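What you see is the complex with one protein chain gone and the rest in place.
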Amino acid sequence: MPITCEFEYHKPKTLPEALKLLTDKGSCVLAGGTDLLVWMKEGLRAPKTVVDIKGIAGMGGFTLSASALRIGACVTFSELIESDVVRKKLPMLWECSRTVASVGVRNRATLAGNICSAVPSLDSAPALLVYDAVVEVRGPKATRKVPVAEWFTGVKRTALKPGELVTAVIIPLTKKKAGSCYVKLGRYRGEDLAQVGVAVLALADNEYRVAFCAVGPVPTRAKKIEALLSGKELDDALIAQAKELVPQEISPITDIRSSKEYRLHMARVMLARGLKAACARLAGDAPATGDNLV
Amino acid sequence: MKKIAIEFKLNGTQRQVEVEPSDTLLEALRERVGAKSPKCGCDRGDCGTCTVSFNGKTVRSCLVLAVEADGAEIVTLEGISKEPSKLQKEFAQRNAFQCGFCAPGIVMSATELLGKKKKPTREEIQEAIAGNLCRCTGYTPIVEAIEAAANGGK
Partner (left out) sequence: MAHPQSAPTEEKAQATELKTVGQPVQRIDGWEKVTGAAKFADDLDFGPGLLHAFIIDSPHAHARIKGIDTRAAEKVRGVVKVVTGKDFPFRFGLYMKDRHVFAQESVRFVGEQVAAVIATDPKTAQRAAGLVKVDYEELEPILDPVKAFEQTSDLVHPDLGSYTHVPWFFPKAKTNVAHWRKIRKGRIEKGFAEADFVLEDSYRVPRYAHCAIEPHVAIGLFDASSRLTLWTASQSPYTQRHVMAEALSQLGLKHKDVRVVTPYVGGGFGGKAGVTMEILAAALATAVKGQPVKIMWSRAQEFRNTYMRLGLVNKIKLGVKKDGTITALKHTLYWDAGAYVEYAANVVNAVGLSSTGPYKVDNVEIDSICVYTNLSPGGPYRGFGYSEFFFGLESHMSKAAEKLGMDPVEFRRKNAIRENDTLPYGAEMNPNGLLEAIDKTAAAVEWGKKEESKDPNKAIGKSVVCFWKAPAMPPNASSSAFLKFNEDGSINILASGMEIGQGFLTAMAQIASEVLSVPVSQIRVETPDTDRNPYEWQTVASHVTWSCGNAVKKAALDAKEQILDLVVRALNLPKESLFLEDACVKSWARPGWQLPLKDFVISGIQVEDYTFKGGPIMGRGTFLPEFSSAISDPETGQGGHPNVHYTTVAGGVVIELDKETGKIKVLKAVLAVDVGQAINPSMIKGQITGGMLQGLATVLYEDMRYDEKGVLLNPSFSDYKIPTALDVPAEVIPIIVETAQPDGPFGARGMGEHTMIPAAAMIANAVHAATGLRINSMPLTAEKIALALKDKAKGS
């Protein structure tokens, strides 16, 4: 299945050069290419210009400051998994990255590309949502920062405007002690697109953050559940109450991968398991980060 | 479409070829430079039989544009070592493969794993080759061969 669309390939060395190329209406950005090439083969995208951003200085790598970790647009999931900083400071990002596709894909696929593709099942989004991440976007005129909570605007739609380029994802670091858990439902243990994804971040002082993916057109924070849990010690009764709120937080559909009913059922089960695991990890107990809970 | 001249190192030898921007690396390797070990199984990144090493990391060559390989170092199964590696010996001696169509990808993925980790756990081995689909073997003989190669290695 060859790529049959015809396009020009450019690999700019500077950001202004790239932004100039991106003013062309038929242009599209190439980073890892693991989504883009499939879409081109299947005729879902037919760009006139492909702008490979991997030659631009400063687009790769991590920048750690006291308050945040800046992840360059060309950082791959493998680099996230292999990063000690990510594993220590943002264990849920590490945990969810390991559930993305498979090694050969993760060696190319980027975090920034994942959020730009913006499919409802994207594994990185729940973690970015609970970490209150910010997307750094460079436009022809200025740089702007978009909170991840405002990033996803629909299925495969984002706040990115024509001519703009994501340059980094910035994740603020909390000083609080934290335990976290990303629970992913696939049809089996091997590579699969999430049918439900649940992220739970449990912070000291009983602060909880919860997010879902694959159960609505966009990944979302579960604010009602967070409000319910806030300030309370987790126990079975509280978990039961939280599970009751799940239908108010998500809007799952039936598709080839799962029925609406099963998604709803599993969102509840996974929320309960995720809450318990996150709190256990906060207390330094098992299950270890990365252990499969479903 | 205008062709683009690219140059990359393939299994230690510098190669120059002309490709169309829409050619994949898999197409270029198979059709332009005769490296036939990477195979086309699904052409969308699911099966892993097109796996090659790209600047030291395994990639799906069906999901990389050939032009992206300009200046890169590519290794395919044909080039992983002059003499059969410990890993290849274990695969052969244990009858680990059946039809062998997935073998080029699995050997590449396993080689990458053992380069990173001397003594991987069984789970790490399974994870490392989980992106390489095999319909014949049930994987267990493959995983055991990788385990044996790791344990026999220094």
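By letter and in written order, the chains are A and B; residue numbering begins at 1 in each of them.
Assume contacts are C-beta pairs under 8 Å (C-beta built on N, C-alpha and C of every residue); 3 or more make two chains touch, one makes a residue touch a chain.
Bear in mind the structure is a predicted one, so any value in this text is a computation, not a measurement.
Touch, as defined at the top, links the missing chain to these shown chains in the whole complex: A, B.
Among the residues B:Leu10, B:Cys134 or B:Ala150, only B:Cys134 touches the chain that is left out of the figure.
Seen from subunit A, the chain kept out of the figure touches residues 1-4, 102, 185, 187-193, 256-259, 261-262, 265-266, 269, 294. Residues of subunit B that touch the chain left out of view are 20, 22, 30, 34, 36-37, 39-44, 46-47, 49, 76-78, 84, 88, 91-95, 97-104, 107, 125-127, 129-143.
Note that in this section only the chains that are shown with their structure count from here on.
Chain centres here are Cα averages; for subunit A and subunit B they lie 28 Å apart. Those residues of subunit A that touch subunit B in the shared complex are 1-9, 11, 30, 33-34, 37-38, 40-42, 50, 52, 54, 78, 98, 101-105, 107-108, 190-191.
By the touch criterion given at the top, residues 1, 4, 20-24, 27, 43-46, 48, 51, 54, 57-60, 62-65, 67-68, 105, 109, 112, 127-128, 130-132 of subunit B touch subunit A in their complex.
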